[in-house]
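The other protein chains are all here in position, but one chain of the complex has been omitted.
On to subunit A.
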Amino acid sequence: MTTTSAAVDDLLLPVPDEDGAPFWEYAARGELRVQACASCGRLRFPPRPCCPHCQSFDSEWRPMSGRGRIWSYVRPHPPLLPAYAAQAPYNVILVELADAPHIRLAGNLVTSADAPLNSVDPARLRIGARVQVVFTRTGGVSVPRWVLEKP
């Protein structure tokens, strides 16, 4: 199952807001980082202006190991936006981070960073499977994707 590069390039790109921008800036450098409170140290996601635990407005971005487990997944079928329909059915997974299991990132399980969204055999999708982050460059933006730790 392959897809044209034109279709892949039409995938929706993240439109960061002020709070989320650092996540995407680190992603562009191949780093997976999560916002943390600079006062009490707690991690939070999605990013926001202040800490829900101690109300501090001081934050920092902490590097993650990039390892996690599949918490759940879906396989969307059409009707979908054209670039996604071209690869459907594909998978969307929710990854709970090894460093912070309460933080779950939506993403795609692929065979390699630049492989299509439908490149993994659906039989390999399993809740609890260990995954590792990779980054792919699409439309000038780096987005995290995930590969199985044991391919």
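Note that in this section a residue touches a chain if its C-beta (ideal position, glycine included) is under 8 Å from a C-beta of that chain, and two chains touch if they have at least 3 such contacts; residues count from 1.
As a working rule, contacts and distances are computed from a predicted model.
**Student:** Can you match the unshown chain of the complex to its UniProt protein name from these: "Lipid-transfer protein", "phosphoenolpyruvate--glycerone phosphotransferase", "3-isopropylmalate dehydratase small subunit" or "Quinol oxidase subunit 3"?
**Tutor:** "Lipid-transfer protein"
**Student:** Which residue among A:Cys51, A:Leu117 or A:Val131 touches the omitted chain?
**Tutor:** Considering all chains, including the one not shown, the answer is A:Leu117.
**Student:** Using the document's definition of touch, tell me which of A:Ala28, A:Cys50, A:Val92 or A:Ala113 contacts the absent chain.
**Tutor:** A:Val92
**Student:** Tell me where the left-out chain touches subunit A, residue by residue.
**Tutor:** On the side of subunit A, residues 11-17, 19-20, 24, 45-46, 52, 71-77, 79-81, 84, 87, 89-90, 92, 94, 102-108, 117, 127, 143 touch the unshown chain.
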